[in-house]
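Of the protein chains in this complex, one is absent; all others appear in place.
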Amino acid sequence: MPRIDLNADVGEGFGAWAMGADAELLALVTSANVACGFHAGDPAVMDRTVGLAVRAGVALGAHPGHADLRGFGRRPIQAAPEDIERDVLYQVGALQAFARAHGTRVLHVKPHGALYNQAAEDETVARAIVRGVARAGRELILVGLASTEPMRRAAQAEGLRFAAEAFADRRYNAAGTLQSRREPGSVLTDPVQAAAQAVKIATEGRVIATDGREITLQADTLCLHGDNPAAVANAAAVRRALEAVGVAVQALAG
Amino acid sequence: MPRIDLNADVGEGFGAWAMGADAELLALVTSANVACGFHAGDPAVMDRTVGLAVRAGVALGAHPGHADLRGFGRRPIQAAPEDIERDVLYQVGALQAFARAHGTRVLHVKPHGALYNQAAEDETVARAIVRGVARAGRELILVGLASTEPMRRAAQAEGLRFAAEAFADRRYNAAGTLQSRREPGSVLTDPVQAAAQAVKIATEGRVIATDGREITLQADTLCLHGDNPAAVANAAAVRRALEAVGVAVQALAG
Amino acid sequence: MPRIDLNADVGEGFGAWAMGADAELLALVTSANVACGFHAGDPAVMDRTVGLAVRAGVALGAHPGHADLRGFGRRPIQAAPEDIERDVLYQVGALQAFARAHGTRVLHVKPHGALYNQAAEDETVARAIVRGVARAGRELILVGLASTEPMRRAAQAEGLRFAAEAFADRRYNAAGTLQSRREPGSVLTDPVQAAAQAVKIATEGRVIATDGREITLQADTLCLHGDNPAAVANAAAVRRALEAVGVAVQALAG
Partner (left out) sequence: MPRIDLNADVGEGFGAWAMGADAELLALVTSANVACGFHAGDPAVMDRTVGLAVRAGVALGAHPGHADLRGFGRRPIQAAPEDIERDVLYQVGALQAFARAHGTRVLHVKPHGALYNQAAEDETVARAIVRGVARAGRELILVGLASTEPMRRAAQAEGLRFAAEAFADRRYNAAGTLQSRREPGSVLTDPVQAAAQAVKIATEGRVIATDGREITLQADTLCLHGDNPAAVANAAAVRRALEAVGVAVQALAG
């Protein structure tokens, strides 16, 4: 029986500013990636979000990003590898304290935004992240892009477990990379299409690329977005479809 | 044989900005209070500072402050108690990760600047800090002002160990509070005077107040400043004097 | 014919985070208070907001606050008066540049949140703000609480024009101060009640206090909130009611 994890980015408010439909998403996913204060999230948001994740029975992960509240961690920053390593260690460590205070622990780490994208292309960045994760705990699972090599290789070199992530609602180029969000149609807004892509990835390990060809896409976890009501509807459709075809939806450490 | 801990605030640089004579101070003290990124310190500074503390054989403590880089944590901020609790938990958690990565652990927590002073006067603030510390680890020792009650009482109410802090280089009012830095003579700049006050506190549990009377001042730890070369000379004189009269200078957990 | 200004706080998003119904509010008010980047707002938000205000034909004001993104400027910070003065000058100056770039100018300054409340009670804070405003431009109008003296007095001492602000949707104590938001009923959520209070203030210079007595409340401007759809409905009701009874709704400099 095929199985897959569903993850979502949560806890992305800051101070007086809210973001995302965390409660709805946490009812749909099996893993939560919690922002750690550098690109979003603050100690109050983190405490509440970890509490929500625990009550929802969802596996807890850290979602460290660049120190860039202004840019929401989406702007590539050429930070020194040693600084990336230490920023990751700091952020994961802070979340681990909230996890312990809630009687649980951090199971995985998924870099956020530009840091994730830089690591998907640049092995120096990937290795810096992996060193930070390994220093925070060798049992932690690194979540990274399924379709490129740097994060997978960096995790393997360090002896960390790697979980490959795919996207139900994003189109893939023939090379396995994500089609740029700037191109029309790159984000699937139709829940039926997103659900179909999720099922194909989970059951066949394949996806239909922009040129119509099928490509291999082995994924351990699917990312569900929830930044608007339509996105939550998408996420719900994905979960229902996966369960309908007999895919076991369960957390990575399950 | 009387004994006392000597502590210093270290790791108070940020990014390109340096502060303090950490290396010199770490050679003189038995406990280090490491800034955690909110009022000073950043992940790179913390990593280096924890490494220095470990190599110096000094006990490691967290030095959490208000989220106020601009004010160096010295400006009283009326934060909600829940936010203070979570800010403390976050900062201690981040430092605990660096401690684990260096093969050591955080032994104590001493609030910084305005947070320390607010807690010395306001039991609501003291309790919020103590809750954050307790959530980070019930084995942690809370360091607070020897001469007022709120922090001591808050720690006792929560079941945390409390360590009373006194100052070798500050004058005390007859009520046991610190004379304001704005008054002339409130800071002892003469190493001989500072050393004499340290010895009197450590051996007699007493200090001579501004009105000339002796008052009781039971302290577990003395704070040594190192923000300028004269301060380091003061610190060195204190240490030498304590050892010369047979006081055992050792960390709190010793 | 009585007249009054209607003002609203706008431009309170930051980076990826949105806040407030700016477009709806700018269609209802005659003055806009634009956040300047310290408690909310960033250069991109400011540029867009100034553009919206210009297109809406609304008078432009600066809304400086404490440097406290995390607390949205709502946490009292005991900053040095010189720092408050310079923070105000900096923030007003930044907004003035956007105003000039849009072919307009900043007409008034209304402190935000805790800074406003501290200035309404503490003449030292009020004077610091006024010095900052005066250094930014002696033609600027200072907007402050109608019902206490510190800001009015500070403006007069410096020779700045003062505009007294009242609230259509907040209850007043018999002493003329605002009833705490923590007390039930302190915020008027019924548009009819808010409109009635606005009309009474604008036409009679009086308001009914919490104890049922009428008190004097001379106001030059009324603040309209827009942090939720109900608040915008309130604001619209206030404007319609004022115009229905023949109050001229126009900007301070009109």
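We call the chains A, B and C, going by the order they appear; numbering starts again at 1 in every chain.
Throughout what follows, contacts are C-beta pairs under 8 Å (C-beta built on N, C-alpha and C of every residue); 3 or more make two chains touch, one makes a residue touch a chain.
Please read all numbers here as calculations on a predicted model, not as lab measurements.
Engineer: Which listed residue, B:19, B:34 or B:95, touches the chain dropped from view?
Structural biologist: Looking across B:19, B:34 or B:95, the contact with the absent chain belongs to B:19.
Engineer: Which of these, C:12, C:87, C:165 or C:220, touches the one chain of the complex that we don't see?
Structural biologist: Only one listed residue reaches the unshown chain, and that is C:87.
Engineer: One chain is left out of this view; which of A:48, A:70, A:105 or A:200 touches it in the full complex?
Structural biologist: If we include the chain that is not displayed, A:70 is the one touching it.
Engineer: Using the touch definition up top, pick the residue from C:6, C:136 or C:252 that touches the left-out chain.
Structural biologist: C:136
Engineer: Touching the absent chain: which residues on chain C qualify?
Structural biologist: Within chain C, the residues that touch the unshown chain are 37, 43-44, 46-47, 82-83, 86-87, 89-98, 100-101, 135-136.
Engineer: Considering the entire assembly, which residues of chain B contact the chain that has been omitted?
Structural biologist: Here the touching residues of chain B are 13-19, 40, 42, 69-72, 74.
Engineer: In the complete complex, the non-displayed chain touches which residues of chain A?
Structural biologist: 67-68, 70-71, 75-79, 83, 114
Everything below uses one rule, namely that only the chains that are shown with their structure count from here on.
Engineer: Going through chain C residue by residue, note those that touch at least 2 other chains and give them in order.
Structural biologist: If we look for residues of chain C contacting two or more partner chains, we find 70-71.
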